[in-house]
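With one protein chain removed, the remaining protein chains of the complex are shown where they sit.
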Amino acid sequence: MYGSPNTVAGPRSVPVRRQFINEPGDIVSEALEGFAAAWPHHVRLNDEPAYVARARPAADKVAVVSGGGSGHEPLHVGFVGTGMLDAAVPGAVFASPTAVQIRDASMAADTGRGVVHVVKNYTGDVLNFRIAGELLADEGVRSDIVLVDDDLATDTGDSGGPGRRGTAAVVAVEKVCGAAAERGADLEALTALGRRVAAHSRTLSVALAAGAHPGQSSPSFELPGDEIEFGVGIHGERARERRAFGPTGELVPQMVSPLVKALGLERGERVIAIVNGLGATHDLELYGVFGEVRRFLGGAGIDIARTLVGSYVTSLDMAGCSVTLVRADEEVLDLWDAPAATPALTW
Amino acid sequence: MYGSPNTVAGPRSVPVRRQFINEPGDIVSEALEGFAAAWPHHVRLNDEPAYVARARPAADKVAVVSGGGSGHEPLHVGFVGTGMLDAAVPGAVFASPTAVQIRDASMAADTGRGVVHVVKNYTGDVLNFRIAGELLADEGVRSDIVLVDDDLATDTGDSGGPGRRGTAAVVAVEKVCGAAAERGADLEALTALGRRVAAHSRTLSVALAAGAHPGQSSPSFELPGDEIEFGVGIHGERARERRAFGPTGELVPQMVSPLVKALGLERGERVIAIVNGLGATHDLELYGVFGEVRRFLGGAGIDIARTLVGSYVTSLDMAGCSVTLVRADEEVLDLWDAPAATPALTW
Amino acid sequence: MAEQLSPSHVERWVHGFVDTVEESGEYLTDLDRRSGDGDFGTNMVTALRRARRAMAGVEATTVGVPFQVTGETFLAHSGGTSGPLFGMWFRDFGKVGADAGALTLAMLAEATENGWATVARLGSAEVGDRTMVDAIAPASVALNKAVGDGSGLVEGLRSAAEAARVGAEGTSELLGRRGRTSYVGESALGSPDPGAVTIALFYRAAVESATA
Partner (left out) sequence: MAEQLSPSHVERWVHGFVDTVEESGEYLTDLDRRSGDGDFGTNMVTALRRARRAMAGVEATTVGVPFQVTGETFLAHSGGTSGPLFGMWFRDFGKVGADAGALTLAMLAEATENGWATVARLGSAEVGDRTMVDAIAPASVALNKAVGDGSGLVEGLRSAAEAARVGAEGTSELLGRRGRTSYVGESALGSPDPGAVTIALFYRAAVESATA
């Protein structure tokens, strides 16, 4: 037991991490049940297979469906509702949903005009969504995938590899595609739009402390007090790189500058800026980070046309944040501003 | 430094806690600047003295103003907007705003019909809001206080003491009073309404791990792995009581059962249930907790008429949650359902 | 010795496969530990046990049904990379037998060829990448050859099983280029790929069901 000298691992022993859970294996299904009960006017939960769909299904529009591992809440289930997703398909913690979940959710959401799958670029998610697409084709349901791969830290330029991971830009893709779908865009237009937003999005994420998997009593890695993980993903893993910890005013330029470069943003261009908490980082800190993002982009002459600050795409209770920039044109901004009514995002 | 054997405090040494900050003393002002920049259509920031007001001030209604120490975000600044607060007055982290801040915010918000101050019951807040009321009276502005004192853990029955602390029920009071003010209720009616909601609200909070004050490298207390703090407040302090850690299914009834008793809730009565994260607790856990709240209240025949689950009243990055029950009648539910458009709560 | 596989043959085949994977579960997990994350055997056994329960509730009206049920079970419940790929693999066998009362060698060759195409397409895996494809491909070649040669069912299945076994063994010498084993590099050398071994077990179970 923690604190008893004969079992202590040495000076690096850490305090026990606990969560509010019953059985670790039940955390997702119990949370889904609670989630659906909390937002009955927005969503309903299908039990077998598990997916979350709009409480009042939309009629006569292309369905926008997303999904992925759990542990990233409010993503994706929190974005089901008017103006965003028609359905979200949750897997186990950090594990892809199955192809049958995706197929059934998509068939429930389809109004006859096809289904756009918004997929974060992870092997398991891509595989299961691709399979779901084949299953749907057999059922006569058209679908196509918008792959979100915004994580600049995994941009190796290696064309044979798995490519960049998908992270917080998925919120922008879901918002914009959701709005366009609501306005009647067809499957081809939506897919093209989603791919355009994804292509013009880049994210960098840093961690100050690891989170812990449900039921596990220690964080998934440890960091010395003078270092941060630079370029983490959203699955609790470490980054390839460690950098020196420092004040926000020093850390944020290290995140934003590569984003500007990667997107080739020039003076006068407009962006949507997303400052996203990875789980355990407080709003006070996130708004402080956003202040530094503004300062940096202001200096570079780049216009922050829209902003989202909050914990939207989390990595369990990791302490850290990500900064996403999305190049924005009139159409994208207009769709971003369009009304949305979901548990986690409403305007 | 952490991890170097000669300075380690023994087996209870903990990993360094870090935040995204520049100077600890600047965290609130920098965050406010970022916050106001992120939500320009909802709020504007007044600099000297610091307060957050609606971007478009309301005309001809009683103003609803709240405030208190920072570190509880999104409370209170996140609730400024249509249907909730007209202004929010932030103090330093966990410290009351000053009477002049409150006075100036209230005068800016006043449309001539007076100001309701929603105040969590802490000595400093109460003192400064009472003084602000006297300053306002001198300026010819009518105001009155709705004191929120929902924390059952500090219900000592001792009439001379400071009384119960104010915690998450403040969200319900702000929502309901905000909606009633929008509909034209006068100062007396609003004050009576707010007091009624507060009187019918009770909260219990538990912590699984302490948070850390900005700039401090260790959490404010340590807990062994088999215990929780039962009955914490929202200022990072320990509770008077420790209890055994256990599965959510065992912890939640210990929280909800005393609430039901304290409110004298009987079978068939309706409540608003608020499951609130204290800062570092993940949505998956909060929805799991809500699941257990439902189970318990279902067993007691009490009807959960409305629900709010999320991190709304935080205690920096404390790991923990609170459960609030608010006895709800038709009027309260109707006001709860009324539209609100604020950074943190919109429907 | 059957010249066609009846629905009950196919049920025996699938059940035999479940049995043999159950027996090899720990071995397969150990192989995945050497070349991946060590969950393969457990995942496989869990999914196949569930498939066995699902088959019990369904009447095998065609030779496709046991495969369809197994495929759907994998697609509905199995995580990991191999789960959905095996799901699609069984699905291709189910499709070939969808309306048929019996499976011929030609139908088996067709199902194998389709399954190969499916797995290769979805997993972007080519022969030599150290995946289940390295057992599927030789089995497919052997079956097509057997059909072309006019071989009998059992003879053809035997050649497929032998080809799959050899192919699976050969993965011991391959560097992984798909899936988790691609991160492990040389340290996986010397043990075969668990997915490929499982494909070999699948054809061995086919032979046993046809000869029992």
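Letters A, B and C mark the chains as written, and numbering starts fresh at 1 in each.
One rule holds in what follows: contacts are C-beta pairs under 8 Å (C-beta built on N, C-alpha and C of every residue); 3 or more make two chains touch, one makes a residue touch a chain.
Please read all numbers here as calculations on a predicted model, not as lab measurements.
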| query | Can you list the shown chains that the absent chain is in touch with? | reply | B
| Out of B:R44, B:R113 or B:R130, which touches the unshown chain? | B:R130
| field | Residue of B:S96, B:N121 or B:T342 in touch with the missing chain, whole complex considered | value | B:S96
| remark: Residues of chain B touching the missing chain are 49, 91-92, 95-96, 98-101, 103, 123-124, 127-128, 130-131, 134-135, 160
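Going forward, only the chains that are shown with their structure count from here on.
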| Chain labels contacting chain A and also chain B | none
| message | What's the distance between the Cα centroids of chain A and chain B, rounded to whole Å? | response | 27
| Rounded Å distance, chain B centre to chain C centre (Cα mean) | 58
| Rounded to the nearest whole Å, what is the centre-to-centre distance of chain A and chain C, using the mean of the C-alpha atoms as each centre? | 35
